[in-house]
Structures are given as C-alpha cells and as structure tokens.
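Structure first, commentary second.
A selection of the complex's chains, in situ.
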Amino acid sequence: MESIFALAGQNLSSPIILSFVLGVFAALARSDLSFPEAAAKAMSLYLLFAIGFKGGASVAAYGLSLNLGMAILAGLFLSAVLPFVAFFLLKILTSLDTTNAAAVAGHYGSISIVTFVAGTSILEAQGIASEGFMVAVAAAMEAPAILSALWLVARSKAGQTNGGAQFDRRLLQEILFNGSIVLLVGSFLIGAVTGERGLASIESFIVAPFQGVLCLFLLDMGLVAGRGLRDGGRVLKPGIFVFGVVMPLIGAMIGLALGAAIGLSAGGVALLMVLSASASYIAVPAAMRVALPQADPAIYLTLSLGITFPFNLVIGLPVYVAVAQALLGGSS
Amino acid sequence: MKTHKAKRVAIIIEAPMESRLTDALEKAGVTGYSILPVLGGSGRSGSWRRDGQVGRAGGMVQVVSIVKEERLETLLNAAFEMVEHHMGVVTVSDCEVLRAERF
C-alpha cells in the first residue's frame, strides 16, 4: 500500500501528469490558452500511429504468441459486458434515466486510447515488459460497448417509445471503421509487417519525441477537461461523481481477473486493467449523438473526460500497474 | 444584372449528423450545398467550442443550400427529419441569385 502511494507520488511529478494539471488550472482560471482544433487532432493522429506501429513492430520482434487471439476475445468480451456492470451501478448510485444511464455505460465499456498510452509510458518508465499486441486489444475494445449500450435502451420502455436508439447499418459501419480503429489497426499491421527495419527507419519520429508530444496533448486534454468541468459541473451530482471514480476500479478488477486467467504477462494485465478502467471520450460520444440523441452529452462527457480520465491518469494507472506487478510480476 | 428569386436554407447541425443530412438533401433532389465550419456557440444545451477538441461530438457545422422556391418544401421535410431529435437550427431566407440555371 505504502509503495502504491510512493508510486502515485512519483507519477504525480511526471511531466505528463503535470502538463494535464496545468491545462486544468488554465481552464479553471479562464486563461485563453488553447490549442487549435487542427493541432489537437494532429497530435492524436500522431499518438495513434506511433502507438500502433510500435505495438506491431514489437509483435514482429517477439513473435505472435497464441495469446493474441485470446486477448482480443477477452477485450471484445470486456467491452461488451462492462456496460452492463456500469448500467447496474448507475441505477444504484444515480437517478439517471435509462437512456442516459445506457449512454454513460457505453463509454465505460469502450476505452480511452490516451489513458492506454499513458499506461504504457508508466510501464516503460518502470521497465516492465508488456505484449505488443495490446494495442490491437485496445482497438477491439472500442466498438462492442456501443452495441451493448444501444441494446440496453432498445429492450427498455424508453426504447420502445420516443425514437429510442437509432441504430442501422450505416452507424455500424461508422463505428467499425471509425478513424481511431482504422489508424490503430492499420499502423499495428504496418509495424508488424515492416518489423525492426521499418521501426528503425521511423524510430526517431515515433519513439524519440513521443513523450513530449504526449505532454502537449495532455496539456490540451487538461484544457478541454477543465472547460468541461467549469461549464458542465452542474451535472456532477454526488452519485455521478462516485460512479466516475468507482467504476474504473471495478473495471480494472474485472480486467485483472480476465487478464490473469488468459495468461498475460504482468505488464499485459496492467494494460488490460487500464483499458477496462478507462472510458471513451471520442468514438462513443460521436456514436451516441447519432444513436441516442436524447441522452445529455454533458453527463457522459463530463464523467468520462472530467472525472474518470483524470482519476485514472493520476491515481488509477500507478495503482493498476502496482497491483498487476504485485500479483503477477516475477520480481519488481 | 438579371437576378432570380431563390431560397437560402441554413442548417446548423451536430457534426456527427453532417453526412446523414447531406445524404438526405441529395435524396431530396437538392442540386448543391456548402458546408461551413462553426467554431463554437451556445444554446439550450449549454455552450461549446471546437478549440482543442479531437472528437466530433460536441460540435456543430453549418450546411447552406440555395434552392429554387419549388424545391423548398421537400428540402425542409428532409432537413426536419434529420434535426427532429437533435440539436440544430434551421433557417430559411429569401435571396436573389445570378445564373438561375444552376439551381
């Protein structure tokens, strides 16, 4: 326990966390500091490309263990099931109606790729190895949660009246081929195909400056999250807030159990915990606006970006890594 | 310069609905439209701005279409269906156009 606090303390004093904190502070202080939308999007494309490519290259280097298939299945399962857990918890903790609860639940089954990236950074800093294919698992976890959320609405009374969930083939194709899935899987495959030689040719672009770009990106996320908290704070009833902190812990525990069961390494388990604990704030909100327009975006965006993301970043990540390492790591 | 009466329809709609709206317009027989960016705004559901955002949710775009009067009703029906359950503002105003043969 003590060492977990020490880890959290050390994590807290890393440039990436402090950059996020700076962003939140600037937004709360109503500074006009801001990143152009194009710059934010460019950084996110860079991070997706780099993390995917590195994962693929590492698979090429260390071989594709049989676990890949299992891990992807585990990811699909987690993404599909966690929304039910989240929905149940929301019904206990909050007074959200079915539509809003399902919309929020969908976010928690899906993932936040930047949380994943921050998780890999911590692993690297602590010298803990992890399976390169975990980025493919991340990609696999993006979408199923959306279907679960829509199903939750469809089978309810709200789903039968009032338009309900607007689901169709088009939405399905948008979800499956959304930009981050395509880029993540695509660059993963490119990394896997080109391997060491490919990595060597672009290493000084995707490896060396990675941490620095991540700092600026987290600064931007801090600005956006802080703005969200400032403007969307009204939705933050205590029950909702509690959900935003408890749900990631529950998700992480389920991820831990499943990751250990399928025999991932300590690092891989930590990453599966991170994925389970994290909540989407890009792909799922867009899908929800199309499919569940009645759900209030202020609720799911504030929860996902304003509560759970910072919680994971600052407290969750070092805890998940420490727990995985304690239970499954050889030494440490 | 000879001008001709037409209608200018401007639809501010959530960005994730953009392609659905433009498809609906095309189905409704609209011959042209332009998509304009919106940086931010405020309405009944709170205020928003694009700065620093990565996702498309929480953002609007404006679709502008100049149509002949006789096509207006079809267009509005198509547009209404799209915004019905969504945030969005639909306005129509009179205008004159050059080169009426294009509409």
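By written order: A and B. Residues from 1 in each chain.
Following the convention adopted for this analysis, a contact is a pair of C-beta atoms (placed from the backbone, for glycine too) under 8 Å apart; a residue touches a chain by one contact, two chains touch by 3 or more.
What you see is a predicted model; the values in this text were computed from it and never measured.
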Number of copies of each distinct protein chain, complete complex: A x3, B x3
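Just so we're on the same page, only the chains that are shown with their structure count from here on.
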Centre distance in Å when chain A and chain B are each reduced to the mean of their C-alpha atoms: 34
Residues on chain A engaged by chain B in the complex (per definition of touch): 34-37, 40-41, 44, 163, 166, 170, 220-221, 223-224, 227, 231-232, 281-283, 285-290, 293-294, 296-298, 301
Chain A-facing residues of chain B, complex: 14-17, 20, 45-47, 49-58, 85-87
